[in-house]
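First comes the structure, then the notes that go with it.
Note that this complex is displayed minus one protein chain, with the remaining chains in position.
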Amino acid sequence: MQVNNNFEPVIVAFCCNWCSYAGADLSGTNRLNYPTNVKIIRVPCSCRVNPMFILRAFQKGADGVIICGCHPGDCHYTSGNYFTRRRITLLYSMLDFLGIERNRTRLEWVSAAEGAKFAATMQQFTEDVKKLGPNRRLEDLRCRKQ
Amino acid sequence: MQRIGVFVCHCGTNIAATVDVKAVAEALSHEPGVVISQDYQYMCSESGQNLVKDAIKEHNLTGVVVCSCSPRMHENTFRKAAASVGLNPYLVEIANIREQCSWIHKEIATATDKAIILGKAAVAKVHLNAPLTAGESPVVKRALVIGGGIAGIQTALDIAEAGFDVDIVEKKPTIGGKMAQIDKTFPTLDCAACILTPKMVEASQNEHITIHSFSEVADVKGFVGNFTVTIKKKARYVDEVKCTGCGACVEKCPMKKVPNEFNEGLDNRHAIYIPFAQAVPKVATIDPNYCMMLKNGKCGVCSKVCAAGAIDYKQQDKFIEQKYGAIIVATGFNPINLDKYDEFAYSQCPDVVTSLELERLMNAAGPNGGTLLRPSDKTHPHTIVFVQCVGSRCDDEKGKPYCSKICCMYTAKHAMLIREKYPDTEVYVFYIDVRTPGKNFDEFYRRAVEQYNVHYIKGMVGKVTPKSDGKIDVQASDLLANEQLHINADMVVLAAAIEPDKTARPLATMLTTQMDTNDFFTEAHPKLRPVESATAGIFLSGACQGPKDIPETVAQASAAAAKAIGLLVKNSITCNPCVAHSDELLCNGCSSCEKVCPYGAITYQDKEFRMPDRTTAIRRVASVNPAVCQGCGACTVACPSGAMDLNGFSNSQIMAEVDAICK
Partner (left out) sequence: MQETMIKRAKELLADGTVSRVIGWKKGEFGYDSTPAVFETAEELDRDFVFDDFTASNVSKYLVKESRKDGKILAFLKPCDTYSFNQLIKEHRVIRENVYIIGIPGGPKLDVEKIKAKGITGILNKKNENYTLKIETLYGTETMMFYEAICGKCQDCKSKKHVIYDELIGEDGDVLDSSRFDMVEKLENMTAQERFDFWREQLSKCIRCNACRNVCPACTCEKCVFDNPKSGIENKAPSDSFEENMFHIIRAFHVAGRCTDCGECSRVCPQNIPLHLLNRKFIKDINELYGEYQAGADLTSKSPLTDYDTNDCEPSIVHERGVE
């Protein structure tokens, strides 16, 4: 595996509006640092995240994708994250089956009160993706940055 | 052609200290469609907002991106500002460069780069934003309360108090519910009937309240503010209007051997009956399973003695349809059936009773006129054993996994009342734990132990065996003393677990509300929205949501009423425009979306379509009711054809953000 210390991965984080996006805001309010590599996209609920979006991110040059939602049982829409959990488990399992590195994808439950967990999760995820190096197995060569 | 304005906020030094805001404004000015890109010290201030407003007017902007704090903070501020100068508020997007950038990063170069990327993502998204209009939906100013126990009565009274019409649908011939069967209430030991029956009368006399007794909800259509409900008024063979409740028919009815439900089958009633003296409405009902006239046409005594001419053997079930703005579920609970508990000999021995049966045995209007006698031989019991948690906190299939919550307290009450009235009676209570949180509850329990000398024994009863001498052998373990006990008892009282009423599940299906695995209705949020269901316009009152005692039930009933009133006072409700919508040309009608919708917002119609080959075809397509949809987006992923999309968070918008971030 190619390990480049200067490698700065592109990481897309889908965050649900009610818990995780608020958790991300809280880590900002508390000035809890996490790498600039992480860019957040706000979605109403983690169940809004279509597998197409995840693949799209890898296609366009993302090296890691993380989905964050309310803890099971706390979904603003009562059941959204339960559907997310099934869909994303199956999707991640399929990506694993195709030989895509497991650590490029993650799902975490982060509540609006867990600013510290949000920052720590992003820190850890970025490190994990850094170790993997650039996404080569699921990239679209035409989108590779020179 | 899009004309987009970008406004970068310094937030004093909150943003500007770690993000080069000028560089961000400059970089974003080169993005496609951007016609103006400015920075300003406090964009949310009056003058900052004016800057945005002026730019909208001057440049005739079609979209606005504000790079500032979290949208959770000021999205509404900027949306309102845009709307005030005629730009659709949903054409405003926020790039969060404070909480998610300047506040967490320290190095100016990388933080500025990130802020630019976040800005680019917002510009890419706003290109695809569509103007959205929040729809309005009228509210019918009438509420329906399903269930006429104390929960339903309290909710109805509170709603009526606010001046709204409210209907109570009660499946039994009278309102009152379980509380009407209870003798005394803990922890004050006041008489249940004395505090309940005035409320029942109040409900019946309130000009805003209509009681449909002996009725059921047959069908529910519609959505928040506009439900259409079909109520089935079951035939009671007595004209409710004509009947005066004099009771002459009951007295003369020759069929006297019908188990009396009100007394838990401990005595008998007539085939025509009024459940109890204070019943509301006080109207007789004929039980068609026992009435000889209805069964084989031979009798007719009640009709002959009825001076009001109220008896109508030909009465049929009647269906009425009514519109409601809000529905409150108050279907209550029942003790579980104990037939499967052979170890407690409930079905073998008449002197093994449930706690609710004990209530009736001790009640002045009960089968023994208030004297506690053994059902088998009508003698005074001298040793009584109470068994707690029968079917509660249970791992196996016979019982329920949850704590029924009320049993510890009512058992303490029973024990105390018995010791008070019959000091020669020994009372044993077998428990797993005694749970007494609540105002004056623990004091109450301690009084039972300390003042009334009730024997509380930590341990479970293993076997109850009726003996030939009429006594009952209770075999139990005392966990604290670590010994096996045999108690020679006269009566055994089982604190049966409580479960939701059987009518709750079909009702939940009609209402498209959610239930947990125990058939309790699920609240919209376990902490913050405890009396609302997740389905807008449906509220939860009392034990249908979970085990509750009377004070809690009444508190929740009033809370549910307050929530319903909050809805009913509105002439119309503004709908969230960020809702799902289905592209009928792409829809397969497969029902995947409907199955994941927590609100029942999706329905299907058969529609005629002109096909590409110039034929017409009838296809089943989904449509979303925007008044009901809450915009979670679960349906958009369930839909394989991509027909479902979400306003404000469309597939193309999210993918544009992904592209902007990853490039």
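Which chain is which? They are A and B, in the order written, and residues in each are numbered from 1.
Everything that follows uses one rule, which is that a residue touches a chain if its C-beta (ideal position, glycine included) is under 8 Å from a C-beta of that chain, and two chains touch if they have at least 3 such contacts.
Values in this document were obtained by computation on a predicted structure and should not be read as measured data.
Residue in contact with the omitted chain (choice from B:596, B:632, B:646 or B:662): B:596. The set of chain A residues touching the chain not shown comprises 51-52, 55-56, 58-59, 72-73, 79, 82-83, 85-102, 105-107, 137-142.
Think of the hidden chain as still there; on chain B it touches residues 585-592, 595-596, 604, 617-620, 638, 640-642, 651-652, 655.
As a working rule, only the chains that are shown with their structure count from here on.
Each chain gets one centre point, the mean of its Cα atoms, and the points for chain A and chain B are 35 Å apart. Of all residues in chain A, only 10, 12, 17, 21-22, 24-29, 31-34, 36, 39-45, 47-53, 56-57, 60-62, 73-74, 76-80, 83, 87, 119, 143, 145 touch chain B in the complex they form. Of all residues in chain B, only 70-72, 96, 98-101, 103-107, 110-111, 113-114, 117-118, 121, 514, 522, 524-526, 534, 578, 596, 598, 630-634, 636-638, 646, 649, 651, 654-655, 657-659, 661-663 touch chain A in the complex they form.
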